[in-house]
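Removed from the display is one protein chain of the complex; every other protein chain stays in position.
Chain naming follows the written order as A and B, and within any one chain the residues start at number 1.
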């Protein structure tokens, strides 16, 4: 089990540890004051891929914890001169930066770094290529737990581009480990057998009536351009696999709709549903700040940079 | 009349409201302390078009008011994944951002948003396409009032690319509503009949001797490339329509020269005049901080986020 030295993959946490960080996120949401920093703490958010919500949500969490941010834009940094990620991090560490939040296109960008004896700063994975996205998973868990008071025994469907979604991979594994029953949907050609052991694949018509929670995934529109490989357009997709208002009627009364966003309205989900009663999409974003505050708190406490909780 | 919920177009304000915000800007300039925030307030500056002075001036105003800024760069945000402006704003609002300052190429970008029941954060227009530029207009009013103690009865000339200038449109309407007499100059082909009801069009030689204030507009140099439509170059422009040192002698002794900047020296105005006694060009920029502090104060007070003035 991890000692919270970093936060790279929630699968490294024990169920107890997961529950503790979720509880802390709920406490922050309920107004708990963050424990004091033991000295000024410096963080950096390094996003090698575009992001609005993850990056701004981390910023907000960091500010609420009283952390000072050093601004580094990878697009105008020495990364452009061919510097390796580990040398960039060692530079920042030498300068006095205590932790880095990193989104990077390379799956498992952190593997080498955690074995590199010269990189000792705290590392947070804000999304690694086709890997995982732990802060998104944590906010998804928080959203579900806030709604149902538990995860164990719930039926959760994840629908869309499963093969390419780090959210899907990240969430499915953890949800199952916490006792949820999983269902998958979307185009056959976008399914991955990695999910075979985690749940049941079916049509939306089969799945939707079962679900407590439906998580729609983002369609990467650029994929429709790839040599018509999948031979459908955004309109086709919506008709065949989108959560239309018609299909949403199949959902149980008490169920909720989630989406990691950004949303393509009327591609993977009807615009009205995004703004409707069942939607928790913007709620998820708000929860993201508390989830990230909790993650960062755990790591700073493990590193002796923040007082213990009272 | 507006209730200061947002600040999108000064034409929405009553004359009394305009005078109040100008008075507050003058108070800030005289050293008045900003009222305290009732809780931490978070703002974001979203510039979809290049800017130095407007963006840095808003930053300075925000810092002086004690506001925490979340940094979002539209060029590396989810806007690049096709997210709508309203969904980006709802995201930021969900994260806890209280207001956004936005410059956007689309004229009237805010129209839909103020009718969108899901966007409730404060909105400031920092320039909308060929629309208006209220914080620039407010700083222009402040500069004139600081100089002459009034706007009513003054003669103000606006010269240059009137048809494409949001400063011209924004300023002319408000100046006239406050009792100024307006004159317009520049190439016929760059004039717009929108200005017919607001004042008199004439040659620089006719206009300049009348003026208390001359506002030179920026020439968008790229317009000279457009198929030679206007059949002149920067040098031609300067000779025919520029405020040369020779032409500046036509101005009354007490008159002042303004320009929204950035200036093309020796295109729309002689370089020596930019730095001369009559120039208030850099004064305008300094005034911009106080004008923006006043605008933001009014909105934060209307929203219950800041204490009332003492």
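In the analysis below, a contact is a pair of C-beta atoms (placed from the backbone, for glycine too) under 8 Å apart; a residue touches a chain by one contact, two chains touch by 3 or more.
For clarity, every value in this text was computed on a predicted model and none was experimentally measured.
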Full-complex contact with the absent chain, from B:60, B:250 or B:302: B:60
Option touching the unshown chain, where A:19, A:50 or A:91 are the choices: A:91
Of B:8, B:182, B:285 or B:306, the one touching the omitted chain in the full complex: B:285
Absent chain, residues of subunit A that touch it: 42, 44, 68, 70-73, 76-84, 87-88, 90-97, 118
Positions on subunit B contacted by the hidden chain, ascending: 47, 50-53, 55-57, 59-60, 63, 71, 73, 75, 221, 261-265, 275, 282-283, 285-286, 288-289
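Basically, only the chains that are shown with their structure count from here on.
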Rotation angle superposing subunit A onto its copy subunit B by C-alpha atoms, nearest 5 degrees: 120
